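Note that one protein chain of the assembly has been removed; the remaining protein chains are unaltered in position.
Then we have subunit A:
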Amino acid sequence: MSKNIAIKVENLSKAYQLGQIGTGTISRDLERWYARIRGKEDPFLRIGESNDQNIKSESNMVWSLKDINFEIEQGDAVGIIGRNGAGKSTLLKILSKVTAPSTGKISGKGRIASLLEVGTGFHPELSGRENIFLNGAILGMRKKEIQRKLDEIVDFAGIERYLDTPVKRYSSGMYVRLAFAVAAHLESEILIVDEVLAVGDAEFQKKCLGKMGEVSKGEGRTVLFVSHNMDAVSALCQKGIVLQNGRKQISSAVEEAINIYQEFSQNEVLLWESTNENHSPRFESVAIDITGNQPYLTLNINARLVSDQKYAPAFITFDIKDDRGKTIIQSMPSATPFIQINQGTANLDLKVELTGLVPGFYSLSPWIGPQNTVTYNRQEDILVFEIAQNPTKNRVFPYHKSDGFISAPTSIQISYS
């Protein structure tokens, strides 16, 4: 291995079995074993395919990661980006040795500290001090090492007064701060962080980002960072790796990687098709994609309606809900019934302006009916789309939904007197 390569990933793949595990496994295990002693490929692994979660398939093995190759140089901070289910977490799990790859190899240099979750192994009955030692040891620190760093950890977490109190009495913020502090002070050459920053208050998140920046830039350690917050990624990382459906799309400078990710996360068309054949009139299919750039995003909706006969004219709404199921936007092209419903199919194209919608996951629920109290057809949460870009340029600190869902484009004029 060349001297300054910290991690080298070669032909890495990971297959998962879908559906029920445990039924008929003995016979399968025997089949696998028989194939192996004859030197054949695993009969159940071969039929796997790429992990596109929208496509149903006959095979019950999927490739969560497929033929991934990349190298990370020492001292690099690399952001791993991709949609939910793209394989990011699987990659981190393999790198942290939590699970083994199906094929391929990773070689590297230096100790790895991975933060897939904060506070792993914390015991509620033990005091803060005891948990620092326990958690540190779980992460691979020796007792002496923790002893040496104890003051620094306590200081960073800001829990000095509570050091000898059981952590079950901690506020959740203190708990998370302590957990992050332990991991951040681990003397490792490689630090792997998975979206742990989604917890804690804004001030602490800034502190964490600061600490991670310090780790990668100041101390020259290698950092792998997975996040949905593109601005945090671009602030922290110099390089980016984009994963989609278990395959590596690109590994490049971070700005380019983010652009590519945003391009295909936006231009991708998401499709829903009805499975109910009887109801009438009903939505037959809904397809959406997002175009434009923040803060001027447009949600394009194509909906197909089918009906077996003529009905009274209808009007239509599309509700957009946040990830907690609260409706935050209602789009209604007209408040009077205007869609003629005849026998056959009607094709509707809508454009919804999502000006300044803050990053996150949102779902779409269409409704159609002749009056606001009469429903022809209502479909709940049929499609989920993600907003990845920030409405406000260069904003690093996260958006909290309690502060609103729209970051309205605002102009300002200042005059001093």
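As a convention for this text, a residue touches a chain if its C-beta (ideal position, glycine included) is under 8 Å from a C-beta of that chain, and two chains touch if they have at least 3 such contacts; residues count from 1.
Just so it is clear, contacts and distances are computed from a predicted model.
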Choices "Transport permease protein", "MoxR protein", "Cation:proton antiporter" or "Cytochrome c-type biogenesis protein CcmF" - which one is the UniProt name of the chain not shown: "Transport permease protein"
Which residue of A:Glu117, A:Asp151 or A:Asp308 touches the chain not shown here: A:Glu117
Option from A:Ala35, A:Ile106 or A:Ile406 whose C-beta touches the chain left out: A:Ile106
Given A:Lys97, A:His279 or A:Lys310, the one touching the chain that is not displayed: A:Lys97
Positions on subunit A contacted by the hidden chain, ascending: 1, 16-17, 21-22, 25-26, 29, 93-112, 114, 116-117, 120-121, 123, 125-126, 130, 133-134, 137-143, 166, 187
